[in-house]
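With one protein chain withheld, the remaining protein chains of the complex are depicted in position.
After this line comes subunit A, so read on.
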Amino acid sequence: MNQILDQFLNFQVMGAAFPTLMAGLLTTAEICVVVILLGLAGGLGVALGSLHSSRWVRWPSIVLVDFFRAIPPLVLLIFVYSGLPFAGIRLSPFAAVVIAFLLNNSAYYGEVYRAGILSIGKGQFEAARSTGLTRAQTMLYVVLPQAVRNVLPDLLSNTVEVVKLTSLASVVSLGELLYAADMARSVTYNASPVVMAAAVYLVILWPLVRLVSRFERRLSL
């Protein structure tokens, strides 16, 4: 029993690894901020594209969303980081992670927005257009505020996925939380830093997951 505690809950090791883990957490936070903010914007773009009246905009948007939802994010990341150099495009680990996850994440946010926009009745568009609002104004002031409210739990739930996704960045040696923990593990020959990383993910994500459930309950009432 003591041996197990010593391997997994060694506070001395945890204390020593703490600064490394916090530096990793900072990198994780940076990836999240960039990927979530740009993803929310990109997702809106592809959602509007996939609902566009012109098929020349609609079809490419739909194909794009399908493609990036179907391809595993890890495959995409390794392609961007290790594959593109063969085409002369060499990216830093951070840039590769951001690009790969942004493509993946925009596609997912895009589907969420799309569902939200489709949940708004035709009457709202017609009322707005009949008062002279343009298509863009109708979207901005009438449809999107309602659409986003309707899919808030899904947007949030997708955001939780993004935070989890960042742990994949360790495979391209980007020093985010999991990578930092694993480095500490290999230096100390002790699993406690990984347990600590797991605890950090849990502390961050648990409240978010609870929030998603609350939203879902409230909206289903």
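The rule is short, and it goes like this: a contact is a pair of C-beta atoms (placed from the backbone, for glycine too) under 8 Å apart; a residue touches a chain by one contact, two chains touch by 3 or more; residues count from 1.
Just so we're on the same page, contacts and distances are computed from a predicted model.
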- prompt: Out of "Amino acid ABC transporter ATP-binding protein, PAAT family", "2Fe-2S ferredoxin-type domain-containing protein", "Electron transfer flavoprotein subunit alpha" or "Proline dehydrogenase", what name does the UniProt record list for the absent chain?
  reply: "Amino acid ABC transporter ATP-binding protein, PAAT family"
Message: Considering the complete complex, identify which of A:V65, A:V80, A:V142 or A:L178 is in touch with the unshown chain.
response: A:V142
Task: Among A:N2, A:S53, A:S130 or A:S220, choose the residue that contacts the chain missing from this document, as touch is defined above.
output: A:S130
Task: Determine and list the subunit A residues touching the chain excluded from the picture.
output: 121, 123-124, 126-134, 137, 141-142, 145-146, 149
